[in-house]
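As you look at this complex, bear in mind that one protein chain is not there, while each of the others sits in place.
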Amino acid sequence: MSAAAPQVTELVTQLLEVVAALAAAPLFLGWVNQCRAWLSNRRAPSIWLPYRNIRKLFAKDAVLAENASPLFRLAPYLVFSTMVVAAGIIPSMGTHLPLVVAADAIALVGLFATARVFLSLAAMDVGTAFGTLGARREMMVGFLAEPALLMVIFVASMISSTTALPAISEHLVTQSLGLYPSLAFTAVAFTLVLLAENARIPVDNPATHLELTMIHEAMLLEYSARHLALMEWASALRLFNYACIGFALFVPWGVATGAIGPLGLALSIPVLGLKLGVAGAGLATIETVSAKLRVMRAPEFLATAFLFAVLGLLVHVLLKA
Amino acid sequence: MTHLPWDLQLLNTCAALLLLLSFAMLSQRRIVTLVDLLAIQGGLLAVATLLLAWRTGQPHLYLSALLTVALKVAFLPWLLHRLIHRLEVYWDTEPLLNISGTLLAGVVIVVFAFGLAQPITQLANTTMRSAIGIAIAVVLLAFLMMITRRKAMSQVIGFLSMENGLFFGAMSATYGMPMVIELGVALDVLVAVLVLGVFFFQIREQFDSLDLHHLESLKESE
Partner (left out) sequence: MAIFVSSPLSACIALLAGWVLLGACGLLRPRSIRFAGRALFTVGALIGAALGALSAWSLWTGVTEQIVLPFGLPDLPFHLRLDTLASGFLLLLGTTSAGISLYSAGYFRQGEGAAPGLLCLQYHLFLASMGFVLIADDAYSFMVAWESMAISSYFLVTTQHRLEEIRRAGFLYLLIAHVGAISILLAFGVMQGGSWQFTFEAMRSAHLSPAWAAIAFLLALAGFGAKAGLVPLHIWLPEAHPAAPSPVSALMSGVMLKTAVYGIIRVTFDLLGAPVWWWGLVPLAAGLATAFYGAVFAAVQTDMKRLLAYSSIENMGLVFTGLGLAIVFFGTGMHLAAALALAATLYHSLNHAFMKSLLFLGTGSVLHATGERNLGRLGGLIHRMPWVAWLSLVGALAIAGLPPLNGFVSEWLLLQSFLFADQIPHAFVSMLIPMGAALVALAAALAGYVMVKFFGVIFLGQPRESALSRAHDCGRLERLGLTWLALGCVALGLAPVQVLAALNRVTATLTGASLAHQTAHWWLLAPVPTREVSYGPLVFLTASALVVALTVTIVRLVYHRRVRHGPAWDCGFGRLTARMQDTAEGFGQPIRNLFQSFFRIERELPTPFDRAPRYRIAITDRIWRSLYEPLGGIVQRLADAAAVLQQGRIAAYLLYSFVTLVVLLALALVL
């Protein structure tokens, strides 16, 4: 086997994945918003709205608070690029990616944590009441969501004895169909974490700017124009990334495994699109049927997620499945 | 890792889902939802029984699956829903221990139950030994739910969930109890729920509420 050909396809897959994530993330967000509007009997906004939003923001003048430090201006770029790198690690289309040797699933969790920390620090930088409030709440959500996510990954890692996300996917896809009861627990936990980390409804409401309840939006209050555009894009990417982690862990079928040919890659794109479509509709449904929690109930919600993940671990070691 | 046959995998999944439902019940405040969860738990139990019946070819298990569906999926939830509407108790008040704490205690209980099941697992020679730990856990978790809730309604639901756990345990350890005992237990449960239903009306008449802390006033005063 010549070494060059697979390497080229791997590189192509890698680039394609990142570009696809960048392009599709706002679309996915638009789709979720559209579904939400339909489900609540409203006229849906255009699915392209997030793109227009980002374009609009890029055209505006940036306003910076007077006492913003360089950290404040640096943060959007850092947050955005962590999300882009994360998109490169998650096997959304193929499992043979050059970048994944550099970072496994634990590093991925660390990457999300980095984004969160910088987001919070930037929110504290200007020194308004809202910024610090948002930062505090974000960290409150984060310190429970992060271990929960880590435990979810841990269970999958124990099943496949590796922490590399593509290897986990590959393990789940290639072996004879096995049912993993422990994954049922972690799937619940993961869904809860996804909702919390992406500021979705039971924990935060992406559609309002009500002071008493907001988390994510409170941190972005001081941002405008290109910085805000990057932040918005980054949060769309985060949602996309989380969805793809979910696919990699729980429904990995359809991802191009092994040495990737162009055919496998071509096949994996519509499959990914299908999965995203279903996941977006599901997410919108969950958001529509559930009520926003009070902020102080959020830790309870996340503690539930964490404990479910731990239970998944227990069930795994008991049933060895 | 050697792979289990698919029906066993399915049974294991049922067991895990039973546990999941127990935890869902622990974390749920709405009584209506609790009843629904109970019905789902009954349904899962029936599926597990059917699977086991199919696997072992024991005809009485089919019967008990049928019984489970009739009693635990259809009749009792219907009865409880009716009771809830008649009594107008849709929510439980704040539990004695907050939800996170309850869940944490639940995890400790699961660890304990799994540890407890280890020696039993080695003794039992049935195909689904590993589920014994889960059965014990379900029983204990139901107990925990009964301890931490205030409303009588939630306690009855806990009681029924406990019975589900016992049933499942018996099934996984010895392929189910003899039919006579099973019928007896089913009848017991039925009667117990009916009697408790009557009790509820009495309690509410007496105290204007189903909150059990009112019963504390019944003890002899010092």
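Letters A and B mark the chains in the order given here, with residues in each chain numbered from 1 onward.
Just so it is clear, contacts are C-beta pairs under 8 Å (C-beta built on N, C-alpha and C of every residue); 3 or more make two chains touch, one makes a residue touch a chain.
All figures in this text were calculated on a predicted structure; none of them were measured in a lab.
In the whole complex the chain that is left out makes contact with A, B.
Interface note: of A:Leu172, A:Ala279 or A:Val310, the residue touching the hidden chain in the full complex is A:Val310.
Here the missing chain is touched by one residue of A:Ile90, A:Met151 or A:Ala243, and it is A:Met151.
Within the set B:Pro5, B:Gly115 or B:Pro178, the residue that contacts the chain not displayed is B:Gly115. Residues 58, 61-67, 69, 71, 77-78, 80-82, 84-85, 88, 99, 101-104, 106-107, 110-111, 113-114, 116-117, 120-121, 124-133, 135-137, 139-140, 142-144, 146-147, 150-151, 154, 157-158, 161-164, 167, 211, 221-222, 225-226, 230, 296, 299, 306, 309-310, 313-314, 316-318 of subunit A touch the missing chain (whole complex, contact as defined above).
Within subunit B, the residues in touch with the undisplayed chain are 100, 111, 114-115, 118.
Going forward, only the chains that are shown with their structure count from here on.
Listing the residues of subunit A that touch subunit B in their complex gives 176-179, 181-182, 184-185, 188, 299-300, 303-304, 307-308, 310-311, 314-315, 318-321.
Those residues of subunit B that touch subunit A in the shared complex are 1, 3-4, 6, 9-10, 12-13, 15-17, 19-20, 23, 27, 98-100, 103-104, 106-107, 110-111, 114, 117, 130-131, 133-134.
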